[in-house]
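For this view, one protein chain was removed and the others were kept in their places.
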Amino acid sequence: MVDSLHRVLGLSDEEATKIGDILKRTPNPLELAMYSVMWSEHCSYKSSRLHLSRLPTSAPWVLVGPGENAGVIDVGDGIAVAIRIESHNHPSAIEPYQGAATGVGGILRDIFTMGARPIALMDSLRFGSLDDARSCWIAEGVVSGISGYGNAVGVPTVGGEIDFDSTYQGNPLVNVLCLGTLPKDRLVLGRASGIGNLAVLLGSSTGRDGIGGVSVLASAGFSNQVDVEKRPSVQVGDPFEEKRLIEACLEIFDSNLVVGIQDLGGAGLTCATSETASRGGVGMDVDISAVPQREPGMEAHEIMISESQERMLAIIEPNNLDLLFEICAKWEVNANVIGRVTAGDKLRILDRFDGNVLAEIPASSLHDDAPIYDRPKKKPEENKTVSSEKLKVKSDVVSDLLSLLSDPSWVYSQYDHQLFLNTVVGPGYDATVLKLRDPVSGLETNKGLAITTDGNHRWCAVNPRVGTKLIVAEGVMNLSCVGAHPLALVNCLNFGNPENPEVMWELSESIDGMAEACEGFGIPVVGGNVSLYNESSGVNISPTPIVGLVGKIEELHRKPPGFELLEGNRLVLLGPSHIDVGGSLWSALHGLNSGELIDVDLETHKVLADLVRSLVSDGIIDGIHDLSAGGLGVALAEMVAKSKFGITVARIPDALSLFGEGPSRVLVSINSENVNELLSRAESANIPTTRLGLVGGDRFIVKDLIDVPKETIDLAFLTQLPNALGVGTVSA
Amino acid sequence: MTATVGVAVFPGTNCELDSIHAVETLGGDGKILWHSTKNLSGVDAVIIPGGFAHGDYLRPGAIARFSPLMSAIAKFAKNGGPVLGICNGFQVLTEAGLLPGALQKNNGLKFLCKTVQVRVETENTTLTRKAEKGMELSLPINHFEGNFTCDLDTLNSLIDHDRVVLRYCDNPNGSIDDIAGVCNETRNVVGLMPHPERACDLLLGSEDGKVLFESLLGSN
Amino acid sequence: MRIGLAVGVSLVFSVLVDVSLRKGIADPAGSTIERSLPTLGFLGVRDVGVGKTIRFTIEAEGEEEAKNKVESICSTFLTNPVIEEAKITIENTDQVEGN
Partner (left out) sequence: MRIGLAVGVSLVFSVLVDVSLRKGIADPAGSTIERSLPTLGFLGVRDVGVGKTIRFTIEAEGEEEAKNKVESICSTFLTNPVIEEAKITIENTDQVEGN
């Protein structure tokens, strides 16, 4: 019986044999269940670990790199920033609201586990196309879930991304990034040490939530038609519990009560207890009868792998227990001693502290001995090149432009993006800008933090290596557009089934592209998350790496320019003119997803980013927008839609010039008196410039190509999402 | 003269530090009042700030209004003490019966975070005495349940007694008669859905909230 | 009432509180649903009203006491009488509980 149990739990025969070798005996079902969740793709990164090691992770300002719950960097003034991004794709596919909500809850815990107060969330979302009713239902539910949880837990959601494409039909992507600040000396790590110390479980009681969620939900694709009864039980988030948990934990850290702390996420108690023990080089005894249970009759393995939300495991010295209980009582947070740190290296699960041993495993074997796979890779057949001629014939410039416009404000107006009085530039622009405050006194430092998330599956589908480089480059330019220089990157790698060699090739290429860009720009990767098996009905999603970049603004004394167009402004395009249609939003609109991607020249890009940053911080320009999906046409239209005036531009001969995409291009609007200053700065930096035209009037005019009222642009921009998604569900 | 403003904190409240910040920017002193206390420690005014007291479960404000702090605040208000409820604080005050009406889900069933224009409708309250009637203010809103509702008799009485404090210029949530804020009969208790504490700094977009806090700070 | 129960021993009642909006109070949730249904292809639906239910068990010495307790919980806490009204259903579960 037991030898087929491992397969039911998702362990391969080789993995089962390896477990037998580690234990030097046959594992019992509880032990097997614990290995199965910890050795799942989700927890062990068994398909990606080998490749992730190629990413650059160090810089003098990095305090904690990948491997802990979140990356931490030093931003000066005694302040550190913790940052992390994580996916909640599969849960969101079956219960959009709760899937997204618990995704927010999970990433928050990763941040306050480090001793940081979470001050900002960002969400990067991908759904099937807007004409698919189920995709709209999912999108609506996900946005409501992020809104419902994020707002109530009291952490502002200050930016993100949203995109719709049939590649995500049945498998949406929900990636959430969280950033927190902490006094540099309050850094807390997830380790247990000190024999005799206690493991205290804080927060919610444990139910049968997400049992098997880790191995079943996150590690195996599922088809669209899941039998309702067989669905694993879904986790429900409780933002109120999490809010109290945040406040209690921060007060506990301030009182210096913990030796280490760890959030409970995937694989629940199994992961938290074994990870703290193995990081501290100790063992741990866990008394499952001390775990408060929400439902009667729970079995040991259910308690050990439950993914009930809003729980933390604190390791404390016994003489601090009363103080800890006191703080928890103040915040109405349950606290129960469930474990003891022991000498040796064994994680033992007991039915009482002096009772029967239900499982006994070397704690570190759950992590360190997890399999690492070098899965076969295979480059897919060459893509056929899209002919821009074919596109030109097919396209009507005006209607194409209008179809490419979409204002995400329908999304972010549902998110509190202002709490904590930090948000100088909120969602809706190239990057978000927050005031950097002292995390203890709340006093302003007159410096700023900038955050952006970027991804583009169209580029990565054409060329995952170059596409990923371009995404990092876009993030860097987005930071420059608000006057910030990059300090660190986190990433979430959303890919298909790694057992498919072409998917493995995409993953490996994408990581190489990211490594190359990060090395070129000098940006350390401080954390990330890998989400594989993003497929539905056997079709893999297009490769979708998402990057989050955090940067710093040295002097934040005025609002960065934004998309402002002022009457009489000149419009100038900065950067090389090399563009193509491969991987462009425009070709996707016409159902063509192949072609060539133009590689980014990292040196040129850096020089342009520096130029842009100086233009912004010296206050020379009035408006700015980097060119991305949809090219020059979409950038122009977005700036027009967000300001009061129309434009007249020339030197754009055809649709290709309007919608083609290429790296390192930035559009600025500038007072005529400052144009010479701009041109001379660009010239000395060796950056090409194109004078496009003028701001003014109430029409959107591209000479010989487009002449429509500004209102037409505004309307297309504003109404696309509300028209498609406004209907909504009532579940909340 | 420095006014001390007590800022109520229930589990789930989240705008308390922002409110204290606004009070202190304008020269007042902010002081946290924990929900389990009955002691207002001599504050000159009370703010019940925004957030999700007790998770907003059941109804926003339904659980919070039973706290010991709320009985102390009711007594304080009865003695003429200025009390300001912002957003969730407004909801708590209606649940506690210190203000009329109730706040339902927004029309359209979406949470709304954006900046709106509101008009000051009366100068005769502790929150608006330094403002001018008819003045338009640019203030952020941030709520799911901000749709003010009451029966017609109550509405008529609010209008007849000049108790509508703020109205939306462009109603975002379906509130009856565009009402964004109301006061009690004695005009010392005011509740409003917009967040004036988010509008006290030009770098964040607006300074229009300052006049309201100035009124509150100088109002006893 | 049962006979023979020791003093202080309670019965357990199961309670359903069905909360709806008072007549004349606008129902934004209901009207939003009503407006969206046709666009989803569902026709002929009218007068949509959204309410909530609170179910629980309560201990009391008898039906009368249970009813009084529940009514008081309802009017002071579970509903906001300014806009809501409640219909209460109480059932004896036949469970006896010591205290």
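When the chains are written out, they are named A, B and C in that same order, and each has its own residue count from 1.
We take it that a residue touches a chain if its C-beta (ideal position, glycine included) is under 8 Å from a C-beta of that chain, and two chains touch if they have at least 3 such contacts.
Model, not experiment: these values are computed from the prediction.
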- Item | Among the chains presented, those that the missing one touches | A, B, C
- For the full complex, which residue in A:193, A:233, A:336 or A:364 touches the chain that was left out? A:233
- Contact with the hidden chain, among A:5, A:94 or A:130, goes to A:94
- Residue in contact with the excluded chain [from C:25, C:48 or C:90]: C:48
- Note on the structure: Missing-chain contacts on subunit A, rising order, are 94-95, 97-98, 141, 204, 207-209, 228, 231, 233-238, 240-241, 294-295, 308-309, 332, 729-731
- Which subunit B residues touch the hidden chain? 54-55, 57-58, 63, 66
- For the chain that got dropped from the picture, name the residues of subunit C it touches. 10, 18, 20, 30, 33-34, 36-37, 40, 42-60, 69, 72-73, 76-77
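Definition applied: only the chains that are shown with their structure count from here on.
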- Give, as an integer number of Å, the spacing between the C-alpha centres of subunit C and subunit B. 31
- Query: Could you state the distance in Å from the CA-based centre of subunit A to that of subunit C?
  - Reply: 42
- Query: Just how far, in Å, is the C-alpha centre of subunit B from the one of subunit A?
  - Reply: 35
- Message: Give me the residue numbers in subunit A that touch at least two other chains, ranges are fine.
- Response: 728, 730
- Query: What are the residue numbers in subunit B that touch two or more other chains?
  - Reply: 108-109
